[in-house]
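Working notes, beginning with the structure itself.
So, subunit A:
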Amino acid sequence: MTAMIDIRHAQKTFTMHLQGGIELPVVSGVTFQVEPGECVVLSGPSGAGKSSILKMIFGNYRCDGGRIGIRHQGTLVDLASAEPRQILSVRRATIGYVSQFLRAVPRVATLDVVAEPLIANGMARPQAQERAGQLLRRLNIPERLWPLPPSTFSGGEQQRVNIARGFISDLPILLLDEPTASLDAANRAVVVELIEQKKRADVAMVAIVHDDEIRHLIADRIVDVTSFALAA
Partner candidate 1 sequence: MADSNTAMQDYDRPLLMAGGLGKTYGRLNACQDVSFSLYPGEVLAIVGESGSGKSTLLQLLSAQLAPSSGKVSYRMRDGVMRDLAALGEAERRFLFRTDWGYVHQDPVLGLRMAVSAGANVGERLMAVGWNHYGHIRDTATSWLERVEIDIGRIDDAPRTYSGGMRQRLQIARNLVTEPRLVFMDEPTGGLDVSVQARLLDLMRNLVSELGLAAIVVTHDLAVARLLSHRVMVMKGGRVIETGLTDQVLDDPREPYTQLLVSSILPA
Partner candidate 2 sequence: MNAPVYNFAYLDEQTKRMIRRAILKAIAIPGYQVPFASREMPMPYGWGTGGVQVTAAILGPSDVLKVIDQGSDDTTNAISIRKFFARTAGVATTTATADATVIQTRHRIPEAPLHGGQVLVYQVPIPEPLRFLEPRETETRRMHALAEYGLMHVKLYEDIARFGHIATSYAYPVKVNARYVMDPSPTPKFDNPKMDNCPALQLFGAGREKRIYAIPPYTSVVSLDFEDHPFTRYRFDAPCALCGADDSYLDEIVTDDQGSRMFVCSDTDYCENRQAQGHRGSESAAPHKERSHG
């Protein structure tokens, strides 16, 4: 088995204690694999649980059943049952996550926000900053903004900073949550190009994309989430 991601019968239910303990089933029986160099796009209407699945793969949402197998440094780790330490290690070395919104760290310069994942993995700061600069330039973030913290930027700029931060490291798995949502055509094209590059580098990707055009450009395979959805 060569799959980077191997999900079997994964299940997620929210229990809303503040609303009298009602149970909100989100997904169940989630089963699919992602091979290296492959981009799988999750499809389905809003509320079908696409984001929840992505968050389960990242270990951000806990799994109530099933297995989320991740190939991590040559071994298979089941994130559904992994220790917090293991999940952290998987995030450091294996899985990257590009969310819609930048969880901005106050006061840190944009260049450093982008370079941080490389530095955290041991790259020297100047080298990491240089790569960060290349990526920011590609995403059309003007150089005069680099020393400023991104929290003051517009939504689109923040998203591009976030994309740069997500794409900069050489992790074998990338999770993309609407990476092109509020970008203009030029920048959308850059993101598509970045995804193509990652594919050539054998990165396994799972993406949520609402834009049909982009979806067709990047998807190697489409997994319909509706069949996993339990709601209604």
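Note that a contact is a pair of C-beta atoms (placed from the backbone, for glycine too) under 8 Å apart; a residue touches a chain by one contact, two chains touch by 3 or more; residues count from 1.
How were these candidates chosen? In short, all candidates are chains of the complex that A comes from, given by their letters.
Small disclaimer: the values here were computed from a predicted structure and weren't measured.
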Complex contact for subunit A, selected from 1 or 2, goes to option 1
Subunit A residues touching candidate 1 in their complex are 14-18, 21, 55, 59-62, 84-85, 87-88, 105-108, 120
